[in-house]
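In this view, the complex is presented without one of its protein chains, the others remaining in place.
Letters A, B and C mark the chains as written, and numbering starts fresh at 1 in each.
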Amino acid sequence: MNVHGDRMFAAPRAIVWQVLNDPSAMAKTMPGVESFDVHDDQHWTANVKIPLGLGGLRMKIEMHKSEEREPEFAKMAIKGTGVGAMLNMETSFTLGEAPGDATSMAWSAEVKIAGPVGSMGQRVLQPIVNQQVQHVLGALEQQVQEALGPSAA
Amino acid sequence: MANGAAAASSSWTITVRINDAVYEREVEARKLLIHFVRDDLDLTGSHIGCDTGNCGACSMIVDGVLVKSCMLLAVQADGTTIETVEGLAAGGELTTLQQAFSDHHALQCGYCTPGMLMSATALLRTNSDPSDAEIKKALQGNICRCTGYWNIFEAVKAAAGSGA
Amino acid sequence: MSGTTIAPERVEAPQKGWAGQSVPRKEDKRLVEGEGVFVDDIKRHGMGYIFFVRSPYAHAHITSIDVSKAEAIDGVFGTLTGEEVAALTDPFFQLATPPGAHLKDYALAVGKVRYVGEAVVAVVAETRELARDASELVEVEYEPLAAVTDARRAQDGDTPVLHDDSGSNLMWEGIYEWGDLDAAFAEADRVVKIKELHFHRFNSTPLETDGALVEFNRGTGQWTIHTNNQFPGFAAIMMGPAMRCGLDKLRFVTQDIGGGFGNKITSHPQLVACCLLARKLKRAVQWTEWRTDFHLSMSHGNERWFHDTEVAVKEDGTLLGFRTKALDDAGAWLRYEPLGGVIWAQVTPGMYKWRHIRLEFTQVATNKAPCSPNRGYSRMQHLWFTERVIDIVAHELGLDPVEVRKRNYVRAEDMPYETPNGCVYDSGDYAQMLDIALDLIDWNGVDVRRAEVESRGKLLGIGIGSTLDSGTNNFGQSRMINPELQFSGNNEVATVKLDIFGEIVVTLGTTPQGQGHETTAAQIVADILKCSPDDVHVRAGHDSYWNSHAGFSGTYASQFAVTGLSAVKGATDMLAAEIKKLASAIFGGAPVEALELAEGGVRIKDNPEAFLPFMACGAIINANNAGLPEDLGVTLNCRYVYRPPFQVPDVERKFGNLTLTYAAQIHAAIVEIDPETGHYEIVDYAAVDDCGKRINPQIVEGQVMGATAQAIGAAMYEVFEYDEEGNLLTPNFYDYHVPHALDMPPLRTGSIESPSPFTPLGTKGMGEGGGAGIHAVCAAIQDALRGHGDAIVYDSFNPYHRVWEMLEHPERARALVEVSTT
Partner (left out) sequence: MLLREVEYAKPSSVAEALALLVADDGARALAGGQTLINVMKARAASPDMLVDLNGIDELKGIELAGDGTLSIGPMTTYSEIVGSAEAKARPILGEVCAQIADVQVRNRGTIGGNVCANDPTNHLPPLVAAVGATFHIAGRDGVRVVPADEFFLGVYLTAVGPGELLTRITIPAGKGDGFAAVTLGADGTCIANAAASVNGSVRVVLGCVDAVPVVVSPAAADDESVRAAVRGAGLRPPGDVHASSDYRTHLAEVLAVRAVRTAVERAGG
């Protein structure tokens, strides 16, 4: 399934870019992260437990930044393997400068879920994916604010 | 292995009475009642037809309540009295309902039949003269792929009529 | 088990004999007591439980498999991988000509997975739970590939290819043409063109899934396979060559089977995996397929499109002929396919007299579960097409669907009727059946009813569906798929013996799944031996050790009443003759003509004193035979192989008799649609059946009802639907809804009996006529939409949202049909 959207950040593009490319900051945006390792600028891995109410869904997530054009574009391949599910995600974002030193982000993600969870049906999966995406964006906002430092507050 | 009220354990010793025999066994907490009854106790009359609690082939009567034994852990049945299809014709005599199933050709492959019989038995205990609608409602939780249910409705109606 | 038959309680034989009576089923007692023996009930000391690791991807290369962590667990007996399978076995024999012939199909995926749920590794452990736990530790690395999930795209240039060995996704293609199409279309007043019709993917989902318990005897090198496979004859010829062993090394044993419907014919890959594991691990192994596994991987019914259909029609609705292109989606492997590419031809013209027909058949592979027979196999798809054509033609030309049917039906006086492709409809009276159906559904009262329903803001529709249930295959038709194949005809075996205490013992080659073979066989024997069915012990199930089977033994394709019971009759006639021969010797040479069987023995007609009970006959031959004439030639143990009268079809012209009997069904349904939501209900239903002589009417009726219920489910609820990534969206009974008690409409049934002139008992195979229900529901929905956008029904599967779409956007369906005047 494809999910995409636009978002404004009250922060200069450089800051947003910096957050989006800082593994430790990104780690904080992901749901249920239990551990996070950076291998190099292109490769990160994380162990997450996606909260599913009925019991978390454990996954090993491998991220590979396949394309990058500082400061406006990056593309990532994300592969998640868990017992209940296999996740394959192609995601990219484009940052644009907006008036008032703000930054616009157009993002999109092609999400493919396989395994028992993949068969749970879109009526269950789509809301879950949307919800996790909202979670990530919210957390991202927070990271950007933190990166701006107290001065911005 | 622990049995303190609120102590957690992945293994339990349970005691159940099934069709007038008492069994005490150690079971893993994760074991479903249907697997316990079929695999550990070799009472293979109750069947498994799905993974999602839809088919009802595993229906049993636990402490007087009709349940699907695939959505109950064996450990949850500790201390209960369970009725399965093997207990129906206790004295070797078929019950009126069992006989009606045969008379009305209410079974073909016979795989859903044990669960179907338990659901119908539970119905007739609380409602000796069910309407057609009540019979359908009472059997809604049991899938049959062979008969189309029509003959099953007839069998239950006949058994009810004869005061089963 | 059924009780001893020594000194049985006597039941008086009815005047007309036992055949034709609704004799209570012998099978029932054990089944209602929960004492049936189904495959998962069987245990062996020290057995291991198998759990299959299955592919989460629809299409992917397997880059690595590591089973070490799984095998390290305490209680895990071992594993089996595709690599081992490829080393220990040869690919399964393919029925297809190239390109399909090039497929390399093994028991487990080798190097590549081609559908979600394909078995990749088998893990065996001492408990079911442990086997599944260990399966989670098997590490399989995949390199995902794009998937093909739409057969219509399967041959496009940019589409990924499933099988490099075959070079493309084309599996088999053939052109069938009979009569003179040009002449037919020249003669036509109107040509009705239908762009696309679609028959959906589903199957009958027997409540018991597949399974086996397999033991390997290292001393003799023989496997004993306790299973619920419903066609051991086919499994054996698939497994033997693959496992590089003689067929006698494969002993198949079945008892009670929890439904089959054709879906349990193609479990041979899993059975091979079980055999290899039993040998490798030196212990009995048990496999039970779980419901989700069944939905993901086992024998889906063929999904089929019909493109660019053209129908030549006269002004008065006389059908002259049609052209169409059938595109069949076989799924990832050819497990029984491409036989579906010819099986449909058994009913080429449906019930109708059109003589000019052209059908281009193309079968392709997709990243979905493999297709195999499903109740009504391949004929159901084609008959749905012919019925849709009839109703769409009537709809578009403003004709009465009843009139069009009656005008075009093959008439009773035309029987036996040779179809354009050389099949012979043995007997029947379709027009009479239709009248009965219309009467049962009160066709004439429908306008009154429609008005009442519309006053409630609902729409009412009524529709007819007809099917021919062609039974007893001539396997020679397989040569139309592949001229090299050395199959033809058909056969079934029965053995009837008189045992030492006079016990009558019958063994069959069949593998019943609820059809009551023990009962109907006993009825036939009882009539010939002049005893009660209670005196006849029919062994439950199939066992290769009984030597009571032949190459086509099994229970499939509507044939027991012909092949099975004819074999029983043949063997019993032999036994009766031997009993008389023995008696004549015992009675000092009394002529055989002077003897008769009666009251559980043989006697001299006009001398009731001279009576020899079966018990004495059995004792004499088996245990007290000194002094009998040397040339007596009596064993009281008679094996008979019934062989239907078939010729090898003409492969060039694709012409010949493909099946022996044609049972017929005509159904009628009334639906009530809520136009606001598309939600609808079947509010009345009628089913009329003609399967020739009925041996046990109650059992026949049961088959009619069951098939009807499956058709209703298929028409309204049941579909194996995939997303673009090849995930099955209906992998369980939660999303794959089958009819439950509350979903069943009121049903009225009727019947006529047109005995088959071609079978020893006048019987016809039956049980697969359910397709009629799908056709009837489609026709009823189309009727209800008349005057409300006039959509034609273009799909065999009509869930509420599709009905709503046809009401909201009738133009989409309208765009599929066009009428031209020539």
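One rule holds in what follows: a residue touches a chain if its C-beta (ideal position, glycine included) is under 8 Å from a C-beta of that chain, and two chains touch if they have at least 3 such contacts.
The model shown is predicted, which means the values in this text are computed figures rather than measured ones.
**Student:** Among the chains in view, which touch the chain not shown?
**Tutor:** Computed over the complete complex, the missing chain touches A, B, C.
**Student:** Which listed residue (A:Val19, A:Leu57 or A:Ile78) would be found touching the missing chain in the intact complex?
**Tutor:** A:Leu57
**Student:** Given the contact definition stated above, which residue among C:Asp743, C:Glu768 or C:Asp783 touches the chain not shown here?
**Tutor:** The missing chain is touched by C:Asp743.
**Student:** Give me the chain A residues in contact with the hidden chain, please.
**Tutor:** Its contact residues with the unshown chain are 51-57, 83-85, 116-117, 120-128, 130-131.
**Student:** Take the complete complex as the reference. Which residues in chain C touch the chain that isn't displayed?
**Tutor:** Residues 128-129, 132-133, 136, 290, 292, 676-679, 716-717, 719, 721, 729-730, 734-735, 737, 739-740, 742-743, 799-801, 804-805 of chain C touch the chain absent from view.
**Student:** Touching residues of chain B against the unshown chain: what are they?
**Tutor:** These residues touch the chain not displayed: 5-10, 12, 28-32, 35, 48, 51-53, 56, 59, 65-68, 70-73, 75-76, 119, 122-123, 137-138, 140-142.
Simple rule for what comes next: only the chains that are shown with their structure count from here on.
**Student:** From the C-alpha centre of chain B to that of chain C, how far is it in Å?
**Tutor:** Going by mean C-alpha positions, chain B sits 30 Å from chain C.
**Student:** Indicate the whole-number Å distance between the mean C-alpha point of chain A and the mean C-alpha point of chain C.
**Tutor:** That pair's centroid distance is 51 Å.
**Student:** So which bits of chain A are touching at least two other chains?
**Tutor:** none
**Student:** Spell out, as numbers or ranges, the residues of chain B touching 2 or more other chains.
**Tutor:** none
**Student:** Okay, in this complex, where on chain B does chain C touch?
**Tutor:** Touching chain C: residues 28, 30-31, 35, 38-39, 42-52, 54-55, 57, 84-86, 88-89, 94, 98, 101-103, 105, 107-114, 117, 135-137, 139-153 of chain B.
**Student:** Mind pulling up the chain A residues that touch chain C in the complex?
**Tutor:** 83, 85-86, 88, 112-116, 118-119, 121-122
**Student:** Taking the complex as given, what residues does chain C use to touch chain A?
**Tutor:** 56-58, 116, 136, 144, 292, 723, 725, 727-729, 731-732, 735
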